[in-house]
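Only a single protein chain was left out; the remaining protein chains are all shown in position.
Every chain is named by a letter (A and B) in the order it is written, and numbering of its residues begins at 1.
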Amino acid sequence: MAKGRRRRAWNLLAAALPRLGALVTVGLLAFVAGYVLWRGLPGLSWALLTQEESVLHGQVGIAPCILNTVYVIAVSLAAALPLGVGAAVYLTEYAPRRRLAAAVEFAAETLSGLPSILYAMVGSILFCTVLGLQKSLLAGSLTLAIMTLPTVIRATQESLKTVPRSYREGALGLGAGKWRTVRTVVLPSSVRGIAAGCILAAGRVVGESAVLLYTAGLSTAMQDFSSLSGLVKASGSTLTVALYVYAKERSDFTTAFAVATVLLFLTVLLNLTAGAVGRRR
Amino acid sequence: MQKRFLPVLMLCLLLTGCGGREPPAGLQGTVSTDGSTSMADVMAVLQEAFREKCPGVTVNYSGTGSGAGVEAALSGACDIGLTSRELRPEEAAQGAAAHLIALDAVAVVVNPCRPLEDLSLERLAGIFTGRITTWDQLGCGEGPIAVYGREAGSGTRTAFEDLAGVADRCAYTNIYGSTGDVVGSVASNPNAIGYASLASAGEDVRTVKIGSVPCTEDTVRSGDYPLRRPFLMVTRRDARLGEAASAFLDFARSGEAAGYLSLAGAIAP
Partner (left out) sequence: MGVLLAACALAAVVFLLLIALYLILAGLPAIRKAGLGEFLLGTVWDSTNAEAPRFGILPMLLTSLWGAAGAVVLGVPVGFFTAVYLAKAAPRPLARVLRPAVSLLAGIPSVVYGLVGMCALVPALRAALDLPAGDSLLAAVIVLAVMILPSVIDLTTTALEAVPREYEEGSLALGATEAETWLRVSAPAARSGIAAAVVLGVGRALGEAMAILMVAGNVPNMPGLLRSVRFLTTGIAIEMNYASPGSLQRQALFSIGLVLFVFILLVNLLLNRTLKGRKGA
């Protein structure tokens, strides 16, 4: 029967395509990771990671960039966390009015889909010019805080939803008020999920380059983190921005690939940590 | 090579004394500089040299382009603006003051494997306006010509197009965001020709003579090489510069700094 033959042919194809797809995917992603490691590992050294660069002494180092990355992660999370957790608590715990909740969720979803170049533009005007922060890591971190807000909100919401109703009912039954219930029962139970969300947000921050390029500057010199004014005025490149600078502006591909390798390891680390933190019950 | 000269150079400079007053070693602060990407190497050297004099001062550099550098200086967004072209009349009218710290040339570069030695200004214009499209029209092997340039607003592009007489008529194959980018891209594409600051054109690319004049320190200083432009630090005429910033500016203009310029490939004025 022709139908049987056609069906067999169709099935052959249909069974082969998933395997083919997987092969292509794995091949491509293995190529990307492999190529980065192949060109980056030779340039990687303890000296590179702990020194700053010096033209006069002919050395290359990305320690300032690593510190800048830490700064940006810390500050953007510090800004996004209270707002994000607060928003999520409100959305899940306080029986919000339908329209307000819908508006907030729409806003969060839209914010998370906006191109980073738009954040870069608006952030550079809002934080660098209007608020007078000039090009600084602080301005960049605040812009990134807005960008990662949706991630924190969503992760916290998911985490809050997994807290059993019985916990809340038990606390209310014992006479605790709404906020006290949230503060002492619900939040502590969802800390792991929130932490996992933070790590995910940190991953987004680490991977972001466009925003920082236009709000935090390109300097690869060591910044002064020892004083408050130094912290506010510090301006420099994080690891991703440094990668861009080394590859495009300096054509120093050895260092660029070394930075890419560091970023690869960092991504793996953050992902594994987020998974481990989120999984343990 | 340069590492061996450096201690000797520093010794000579110390012995002969440097022009300008010495900045106090205990100076503190941050100096923000913004502007031309062609001045990146010069700034890197000056930053470090100044740091050794005044460890408490951090000098930051952002390569945002000559136009943006002047604007940033005028609006107060940065302390010192950097441009790799002369100030425009309207910029000077708005209160910009320029301080010459080095001379630079716009070098025309090709891939090292391309046997091109010399180009007349006319042929150069022909290539960049798209009249000449393949390398065998120039007798330098085969392949299509890939014309690399800078984005609109770049000081190097403005300087090149004005000096070569091709303003607003260039037909680019690719556009890049910085002078280092052009150099790196030309170095990796045998079909490419581009222009970049002489300071950035290193050994990875071949620098072409223009009208049989090579692009060297002497021809640039004498003016024989046609495509030359100034490296300027720009400040606001009517505003007072902070202590750290003015110390850095004085240092950059001093004879001592001139010694460091060659490390960066720029030419002392």
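What to note about this one:
We take it that a residue touches a chain if its C-beta (ideal position, glycine included) is under 8 Å from a C-beta of that chain, and two chains touch if they have at least 3 such contacts.
Fair warning: this is a prediction, and the values are worked out from it, not measured in the lab.
Of the listed positions B:32, B:47 or B:64, the one in contact with the omitted chain in the full complex is B:64. Although one chain is not drawn, the whole complex shows that of A:126, A:176 or A:195 it is A:126 that touches it.
The residue touching the chain not shown here, chosen from A:24, A:47, A:174 or A:191, is A:24. Within the full complex, the residue among B:57, B:110, B:125 or B:146 touching the omitted chain is B:146. Mapped onto chain B, contacts with the missing chain fall at residues 63-65, 67-68, 70-71, 75, 143-146, 148, 151-154, 168, 172-177, 185, 188-189, 191-192.
In the full complex, chain A touches the omitted chain through residues 10-11, 14-15, 17-22, 24-26, 28-29, 31-33, 35-36, 39, 82-87, 89-91, 94, 96, 100-101, 103-104, 107-108, 110-111, 113-122, 124-126, 129, 146, 149-150, 153, 178-179, 203, 206-210, 213-214, 240, 243-244, 247-248, 253, 256-257, 260, 263-264, 267-268, 270-272, 275.
Following the convention adopted for this analysis, only the chains that are shown with their structure count from here on.
Here the spacing of chain A and chain B, counted between their Cα centres, is 36 Å. By the touch criterion given at the top, residues 54-58, 128-129, 134-135, 217-219, 221-224, 229-230, 233, 235-236, 247-251, 253 of chain A touch chain B in their complex.
Here chain B touches chain A in the complex through residues 2-3, 6, 30, 32, 34, 37, 40-41, 44-45, 47-49, 51-52, 58-63, 77-78, 176-178, 180-181, 183-184, 187, 204, 263-264, going by the rule given at the top.
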